[in-house]
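Yeah, one chain of the complex is gone here, protein chain that is, but the others are all in their spots.
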Amino acid sequence: MEYFAPATVGEAVARAETEPGLVRFLAGGTDVLVQLRSGFVEPDLVVDIKRIPGMRAITAENGGWRIGAAVSGAELCRHSGVCADWPGVVEALELIGSTQIQGRATLVGNLCNASPAADSVPAMIAAQAMVAVAGPEGTRDVPVAGIPTGPGQTSLGSGEFITSVFLPARGDGGGDAYLRFIPRTEMDIAVVGCAVSLRVDGETVVDARICLGAVAPTALVVDDAARAIVGTRLDEAALSDLGAACSAACRPIDDKRGTVAFRTRVAGVLGRRAAAIAHDRARARTSE
Amino acid sequence: MSMIHVRTTINGDATEFVCDPRETMLDVLRDRLALTGAKEGCGTGDCGACSITLDGQVVCSCLMLAAEAEGTEIRTVEGIAEGEQLHVLQRKFLEHAALQCGICTPGILVASKALLDENPDPTETEIRYWLAGNLCRCTGYDKIIRAVTDAAAEIRETQ
Partner (left out) sequence: MALDDAATREFKVVGTRPVRPDGVDKVTGRARFGADAYAPGMLHGAILRSPHAHARILRLDTAAAKAAPGVKAVVTRKDFAEGQTGENWNVLENIMADGKVLYDGHAVAAVAATSVFAARDALKRIVVDYEILPHVTDVDEAMTAGAPVIRGGTADNSVPDSMHPNVVRFHENGHGDVAAGFAEADLVLEESFRTEATHQGYIEPHACLAQLGPDGKGELWCCTQGHFVAAKTCASLLGIDASQLRVTASEIGGGFGGKTTVFIEPVALALSRKANRPVKIVMDRTEVFRATGPTSSASMDVKIGMTRDGRITAGEGSFRLQGGAFPGAPMEFTAMCAFAPYNLDNIRASAWDVMCNRPKQAAYRAPGSPMAAFAVESVIDELCNRLGLDPIEVRLKNASREGTRAAFGPRFQRIGLVETLEAAQAHPHYTAPLGPNQGRGVSCGFWFNHAGETAVSLALAEDGTVSLSVGTPDIGGSRASMCQMAAEALGISYDKVRTTVADTATLGYNDVSHGSRVTYASGLATIRAAEDTIEKLCARAAAQWGIDREAVVWEDGCARPSGPNAGDFEPLSLAKIASRMGRTGGPIVGHYEATPEGAGVSFATHLVDAAVDPETGATKVIRYTVVQDAGKAIHPSYVEGQYQGGAAQGIGWALNEEYVYGEDGRLQNPGFLDYRIPVASDLPMIDTVIVEVPNPGHPYGVRGVGETSICPPLAAIANAVSNAAGVRLRELPMSPPRILAALDAAQTDSG
């Protein structure tokens, strides 16, 4: 295995593109190192992108936020602007692992690991986040939902890597939230995750996007759940419909972390609870 | 396979080492630098026994390639006491019997110190969540929480 720490995006792409063997990009390393240690992945080249300028920066852009690929959970949590605009995305990243993991884990790493249970991915999808992909053909912008293609699989080509995430302008009346179910209070992988991003006019939901994690091979956008609450004041009936739509959309599996029945049921519960939190946050933003 | 030359600072001392690209920071601390205070309990970032600070941020040294240490500042449990003067956390852990076997203690001290450096008056809940990545199988955490709380109080009184 070779370790390479390029100084520019171009260097990284050039070296990765010409590597005949297996390449892994390294930012926080909280997944890559585990795979290395277990022998699950034996890369020939590891490209550490942390020394590339901008990778650890958070910058305002078009009313939204551009977050470098190596920005850690701890760094994101300390950023008052992102926390104010996208608390659901921040809490989704912050839920991953321990204080120690937070010191290293990144949004982009969580995305590229392509786990169906990734916490921040449903939150980013609900937020309609985009990522910037650098590669041999230059840079392209891709919706977050376009990256994972299946468990452990991404759409990234040879020599390509993600350099940043873009969270769009939040705007008035917007609020998001992420909840997950885990058996313990910390340190577990989500059994079910649910992100809700919505916009209100007064108390009425005018726009919503709901995304479930860990109930399908990739994060699942549930349009029926969004439709169930748009035009409502998120009353009990709307929440109940939202929950039913979330449960109906689930295509989960039985595994060591949960059962089909459990995931299906709890997806609905989390959908309702996350929507209520997002709604409260949205209304708070309106009244500011 | 070529080795990598790394320059870093550990517990305030300029340190150089060579390592295999596959070696973790924990491997190098323990096997090349004789700093065996950090422990490997899992190798996957789930237990926190290998906790160190990297540029002030508490991290698992098992989840960091040693090559990444270039140009950084690292602190380990061996750097907590100042000479013969134990850090207040170390004293409180002893007074409160906050360790039984002691294998998790280095990681918990490193993590607790990082907490108190950032938040000198944490609540019980804040301490518990901050330390959720530091597994202890002996104590049930009760005495650890008491020791950290008491250390924080003493630090606040003396500052």
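As written, the chains take the letters A and B, and residue 1 is the first residue of each chain.
Definition applied: contacts are C-beta pairs under 8 Å (C-beta built on N, C-alpha and C of every residue); 3 or more make two chains touch, one makes a residue touch a chain.
Because the structure is predicted, anything quoted here is derived from the model rather than measured.
Enquirer: Could you tell which one of A:62, A:80 or A:185 touches the chain left off the display?
Expert: Answering carefully, the residue with contact to the hidden chain is A:185.
Enquirer: Since one chain has been left out of the picture, which residues of chain A touch it in the full complex?
Expert: That gives, for chain A, the contact residues 37-39, 181, 183-189, 191, 255-259, 261-262, 265-266, 269.
Enquirer: By the contact definition given up top, give the residues of chain B that touch the hidden chain.
Expert: Spelled out for chain B, the touching residues are 20, 22, 27, 30-31, 35-44, 46-47, 49, 76-78, 80-81, 86, 90, 93-97, 99-106, 109, 124-125, 127-129, 131-145.
Note that in this section only the chains that are shown with their structure count from here on.
Enquirer: Round to the nearest whole Å and give the separation of the Cα centres of chain A and chain B.
Expert: Distance between chain centres, rounded to whole Å: 29 Å.
Enquirer: Taking the touch rule as given, give the residues of chain B at its contact with chain A in the complex, in rising order.
Expert: 1, 4, 21-22, 24, 43-46, 48, 51, 54, 57-60, 62-65, 67-68, 70, 111, 114-115, 129-134
Enquirer: Considering only the defined contacts, which chain A positions touch chain B in the complex?
Expert: 1-3, 5, 26, 29-30, 33-34, 36-38, 46, 48, 50, 72, 74, 97-101, 103-104, 185-187
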